[in-house]
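All protein chains but one are shown in place.
And now, chain A:
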């Protein structure tokens, strides 16, 4: 039945398939050729941007994501000067392959380890391999460097020989870490980023309580970002409304005031907050000077969460004002007037008529501010003190100080994932096509 209708339909359409241009070429082909020129030109116009994005955005992020699950510290060594790559820990890796998890390391295992230590000594990779193990079991790096130094003097029985150097060599957790690290691909950095680790049997457990930092920081980042988003919304809404209702000349002037901080260096703005808010700063001095505050109990508004909160709210405010303004500007004042004339009090008119029409702007502004706040780095680094640090500060720490890039990548990937989930949630609740940024 459906086939019949289908063939009928094609039969009806058939004459159009045979249409030709005036000089006898098939019409479809001619159309394609005519359009392909425009298409090619359009593509060429966007090609530089496309290349730029691929090069500066997609590739680095892809590399970062890859690094979060991939670490060659215990599998390959690369000579910095020659670029020559040598596989390391091959013997041990072979032993791990032959013996399942939970096998007590026997003499063969220690012999393999000793042979690998000789290689480490030759290619000077003991530090690198030790560092990789050290990520998951602290104190391991020195064991590797020490053992590698004496690798040539190690003799059978290797187990006793290594135990003589350091009795931790029989620690089951060390062997568990080495087993995981002997493969380049691992999810352990994600576990670490969530304050979790594997015990000797490979079971996932929480890390020691005093070493749980990341989850707490994720929570703090989320909490502060939500507070900052709410604060910017409360501050920006009336300003945006004022901007939208004033005559254009005046509102442009005000708009410049809103944008002025945008044009000032972020560093300058942050440091000026430091000048204002520190305990010997302008605000405290003024309060003490007016006698509202005793000299001995000056307010602590800097180098703590308060400092992060105040400075970031100020810095992110324009990102809330602008989307709100762009949504409010086209709302005709006659809507509220109509509501008033229909019997609504000004509050009801706002709540039921004006506010719902600004929701797309609120959504856009909140999403923008929240995403920026979650990844903010410089301001908390400068004014956050110890308890005003956000997750990005820790990512930076692992990038620059501890050089555990895989962990930094895992933390960043979790952050990215979290934001994508929020974005998805927003799409489900409000709808992304309701977003109006300008």
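Some points to look at:
Note that in this section a contact is a pair of C-beta atoms (placed from the backbone, for glycine too) under 8 Å apart; a residue touches a chain by one contact, two chains touch by 3 or more; residues count from 1.
Definition applied: contacts and distances are computed from a predicted model.
Of the candidates "Ring-1,2-phenylacetyl-CoA epoxidase subunit PaaC", "Cytochrome bc1 complex cytochrome c subunit", "Spermidine/putrescine import ATP-binding protein PotA" or "Peptidase", the chain left out of this view carries the UniProt protein name "Spermidine/putrescine import ATP-binding protein PotA". Considering the whole complex, the residue from A:55, A:101, A:156 or A:342 that touches the absent chain is A:342. Taking the complete complex into account, A:353 is the one of A:244, A:353, A:390 or A:415 that touches the chain left out.
Listed by residue number, the positions of chain A touching the unshown chain are 332, 334-335, 337-346, 348-349, 352-353, 356-357.
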